[in-house]
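All protein chains but one are shown in place.
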């Protein structure tokens, strides 16, 4: 199997879907001439032309709305946010137009649209450029939210997102773009709504997504050295959650730690905890613990930033606590 | 004790604080000449003049930012959103300017500002005008979030919010403005961060805030008739949560139901559940259940809207389930 | 073609058009009056914004459109929905939240939709639908169509960022969009001059290199001609237009607001009512000998019957089923 980067996997997904369906187009800041701020759209302007690879002004609210309007007019837009940090400006269009149009029109007007871009902190970008928005997005009925961790899932989920008839938020990661992974030739479609067990273990469940999959896998390595076998469940989709997969793992291990990049209060992990304690109450041998970003705006300083982020060490510590090893 | 409406309680709070401190001013759409879309600011323009009661253009992002800028310049703005639905447009200023300024300036620039207005559904306002934003706001470090349920708490919390040196989000309720309650003459200050037990009981804890306090109290009445004594904990502040109060009640009752107006996925209730199962795991005799808005955009039709909202009946049913009565 | 060479057939077509426009204005007026009644009776809930006084705008514009053009609007859209051809029955049923409503009872007064009629809503966030209009224009151009998209909004929306962003993009990409600002002078209780640095909305056209015109929105014929010019620019050249239409609402902002308040005087409202677009056109048609009073009364009676039937249809229609609560959240 060829090994490619997460960036190239996304690029392949875009290219293949644009080749397949002329209604698919890409719009956003710097996606065309500049080849994408993170080069995800490299070569697409050359292949598909300026009508289908559209550079926008800096106007997130506006071009998100243009995307929704284009979807109302029969197209299948892929809207790139240079980063999801800037999408905060566009939430009105995502929440009030994209997510509600089908419902408030009584089923007449579906909005097949993808909003995508890097989410969460990279390195030392400080507070305004280091935000993980998954729990906000996952809060909203009418949206789907995916957060792939590997090149394979990035390609497969982006392709599924583009074919979906609903607004799908694709949360990528700046720190993931250069990561590599094996990926079969040809069509890959990862279904939206399916978690993936990235490593099997019987002692404790580590639930994660996006960049925290690596964190959890590293923690699982360390735990293995300590004789603890962790089951690493990559949620992949945050709305709708794959509840059966979560419960299956917890039923096996009886203990869980949820890891996420976002802030703790009302995070995705809180919802996962809610589900586990409700539907696997009698299977739980310990409270579910969470590892999140520290409950602070992200500091610029490198040391502080490291302290603020979830780390394998923090996950190991939490896992040991739910195993009553410490 | 005089009995006044929630609306008048807020009006008193504004008036008293504006009398006390000339740096306090009110800004928003229709707050002046029109006396407020919901008449909360009645009479203030006449008393304080157009410099301190400022009508704005429809420009939520802009005037939220003007408020933050004015706070940077030494004032203590109270910014009214006609409803929190429109505040979605202003989230960039709330999250990136108000919540982060102190941190990213290394402690130099506090932002003493209040953002206030009605939150959550009223009656048949349909999907774009019926949204409860507390879990989004409570997600953000650097903010405080309060959601008073009674005239007393409305006055006391708004006054505390205005005196606080941080950005405080005050979530009111259109359906609450006309409700009445007793309220002592003179100064009332309800501390931010303190829950309030609105009714005592030993069998089950009902955790609620804002409009759902009435829902929970009605449910408690019905439960009482069924021989179940419910402890009704009004959170009042959603960030920071009053964790000791929550745990004290659950330790007493060993069972809890969390009620909220917002959507279920990553709601405030999820965070409350997370805390309870973590810190009161051994005290819990049943999973914590939640009653929320249905996971759909709010429909216009009256019958459907009623089905979508939390109701005393739904709370009773959940309470009976955690008591294993059904 | 100059006036001198106008043929009788054209005269007749013109007369027929004017008769139709009168009928449509009357339909809106009577429909809105019925709406007010139904609201008072509690059949309609929530926010409800009437179009009385502004009828000439929707009617004049609509007559300049083709069936495959798009229309999108704010929450004050009953009139535009009706003249776009959504049956009064399903509009009234929607206002009453019935399953037979044009949005299945889920949208209500502020969210009327009819995809088949290319009526793309009914939007409640001020300014929110302007980028959607730009997007519809984008879709038209992308697909090589020659339709246009007309976007109705109030003057208070001019102050919001979405206006700025949407107009700039429509111009940069040369999209067939007509931004039609219904300047009725007030956003709720706020006079435009109190919140806008420049009070001629059309001035903004120069910031986006758009064609701009000020139109008398109380004169349906003038409105119609201006709309035709704008449609022509958009259809042929993909050149977007900003139309500032001067109009006036005769009622309060919404059903929960007073007719006039501190923000405008009773006298002002009375003065404006003298420019009533319906009596103006009726008067003209009588003067021109196109219609006499009897004919006008007959038109009015006909729309009255249509509106009564719509009310009855709504009354007799069922609510959505409880199960509808959870449908249409996601598409298949």
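Couple of notes before you dig in:
As written, the chains take the letters A, B and C, and residue 1 is the first residue of each chain.
Here, a contact is a pair of C-beta atoms (placed from the backbone, for glycine too) under 8 Å apart; a residue touches a chain by one contact, two chains touch by 3 or more.
Everything numeric here is computed off the predicted structure, so don't read it as measured data.
When the missing chain is restored to the complex, the residue among A:127, A:237 or A:292 that touches it is A:127.
Only one residue in the set A:67, A:193 or A:299 touches the chain that does not appear here, and it is A:299.
For subunit A, the residues touching the chain absent from view are 29-30, 33-35, 37, 55-62, 85-86, 88-89, 123-129, 294-297, 299-304, 307-308. By the touch definition given at the top, subunit B reaches the unshown chain through residues 25, 51, 54, 56-57, 59, 61-75, 77, 92-93, 96-97, 101-110, 112, 141-142, 144, 165-166. One chain is missing from the display, and on subunit C it is touched by residues 159-165, 167-168, 171-172, 194-198, 203-204, 206-210.
Methods note: only the chains that are shown with their structure count from here on.
Centroids of subunit B and subunit C (each the mean of its C-alpha atoms) stand 37 Å apart.
Multi-chain contact residues of subunit B, defined as those touching 2 or more other chains: 61, 88-89, 126-128, 295-297, 299-300. Across the assembly, subunit C contributes 103, 105-107, 111, 123-125, 128, 161, 329 as residues in contact with two or more other chains.
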